[in-house]
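Let me begin by presenting the structure, written as structure tokens, before commenting on it.
The complex appears here without one of its protein chains, the remainder shown in place.
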């Protein structure tokens, strides 16, 4: 990715509600044109952080800059940002067109031009011809689109989205995810999305900030975040990860030697320990899909460990197995794609599992 | 998360570097400041027109009555006179008794209605039932009270109707100008005040709780007794207070229905204040009555505290 200029900068932002420390020193940069997500469990401060960008929340100390300008004395109605609310906040007493054109009231353009702008905005979100409908007669997905059109018509520098998909059902949500990505590419505006759904963040974002308890735990692109989480907590929040206790036995130019709980001695690259480990007790983690159950006649490319199937969960396209590997004191989860002609194993089956040291991540 | 995010309050912790403007700026932006500014017109009105006058009658009750003037000199005489006055004691006791009877009658009659509307009326028709119940309440109170006199009177609807039908030869006299007729009239007047709080409490009950009660082996009746009734108690308590307190101060009904022969405390206050123009004495009676009502209400609340726990 080419480096774009910064659009939003947080400089050591703190926020207190009385004695409650909601934001604890947020320092981060969101780049222009980026699809950026704030991801975390409820109560982590992600919505608060979003609302400091919009100007709905003041901050206790630090600075928020948008496009190089300090926002401390700029109220929400004067900021170059617009928001899509979790409840969509569609004005129930106005028509769809009046909702979309709401922000144009102070626009000096002529009435005819404004009408054209509203029509264009509606077309952009796939609601052409819906202008005269009453707002309260819309479905959830349509409300979402009206909220998008209403915010984008003002051509903000930043579009803020507060859990915009959480009220939709699964099918609709997946459809809107794709549409939002397309829309963002089309308009080129910086999008900042708040979500608690890690899958949604991975699918949509250029970069993701994972937040816990008012702090950013990790800020990376989705692939790095998934493959090289920098802490057990991040690893656990995003996707599924197996953890085994490990011991660091040696370090030498770019390599770390570890004793991985029952799997034996392994050498990994220093990059596989993004959490900056230095000797002693540690944990190794690996994703379920980096393990493979070997069927008859198959051999491992790298390492191979025998084990016993303890639990089988069938998902249709996938099957999850909990396998107790010989010498390991806890079962590990393995996900296998269900390929035609390959039987689902029964509980108690003895099997062999292939794995690779290159897929391990080392944590403190 | 929205919970904390919505409680906006620009409070800066002591010793933190200030990033946001001046003190005044932060003050005017603070939630508390805006709240006070907004509530102040109404609050000031209530303080001037309610709190100050109430304080005044409390003060008056400790002053001496000169003829046509008030002597600003502290005295307990008004209270001593009031509390040793057999008329006051009789009237106060009667007021408490009548109010208690009215409250009991109103709440007992209202509960089945609230229960019926909440549990047996389809959701779409509930609002219509509530509307029907509240309408009589909004029509002229005086005329409604007077019509009970017409219904219950010597030549009233009941008597003339029964005599026409030949069921009685002489008009029944026990139905008017007595405590029973006062109770009936007031129970009618305060019906919606009892129904609505009970209805609201019943509506809040999760219907799954009742199914759970029966699922756990209780009969319908026992489920009502062990689940529905305790959960409805906050509404019943509210209904009791909301009926009891204003009825004790009712003036019209004893005057019209009681024929002025069975005064209650409001009539006594009116007589002392206006007819005798003894303001300190009237104030002492009013303050005493308020104190008694408050005391009775607090005792009642205390007795029912276990039902109110955990309620917002």
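A and B label the chains in the order they appear, each numbered from 1.
Note that in this section contacts are C-beta pairs under 8 Å (C-beta built on N, C-alpha and C of every residue); 3 or more make two chains touch, one makes a residue touch a chain.
The working rule: contacts and distances are computed from a predicted model.
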Identity of the absent chain, which is to be given by its UniProt protein name, from "Peptide/nickel transport system permease protein", "Spermidine/putrescine ABC transporter", "Hydrogenase iron-sulfur subunit" or "Cation:proton antiporter": "Spermidine/putrescine ABC transporter"
Displayed chains contacting the withheld chain: A, B
Omitted-chain contact residue, chosen from A:3, A:77, A:110 or A:253: A:77
Absent-chain interface as seen on chain B, which is shown: 6-7, 9, 31-36, 38-43, 45-47, 49-54, 56-57, 60, 109, 112-113, 115-117, 120, 126-127, 130-136, 138-144, 146-148, 150-151, 153, 155-157, 159-161, 164, 188, 191-193, 196, 199-200, 203, 241-242, 245-246, 248-252, 256, 266, 269-270, 273-274, 279, 282-283, 286, 289-290, 293
Hidden partner interface residues of chain A, rising order: 54, 56, 75-78, 81-83, 85-87, 89, 91-93, 102-103, 105-106, 136, 150-151, 154
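By our rule, only the chains that are shown with their structure count from here on.
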Geometric centre distance via CA averages, chain B-chain A, whole Å: 55
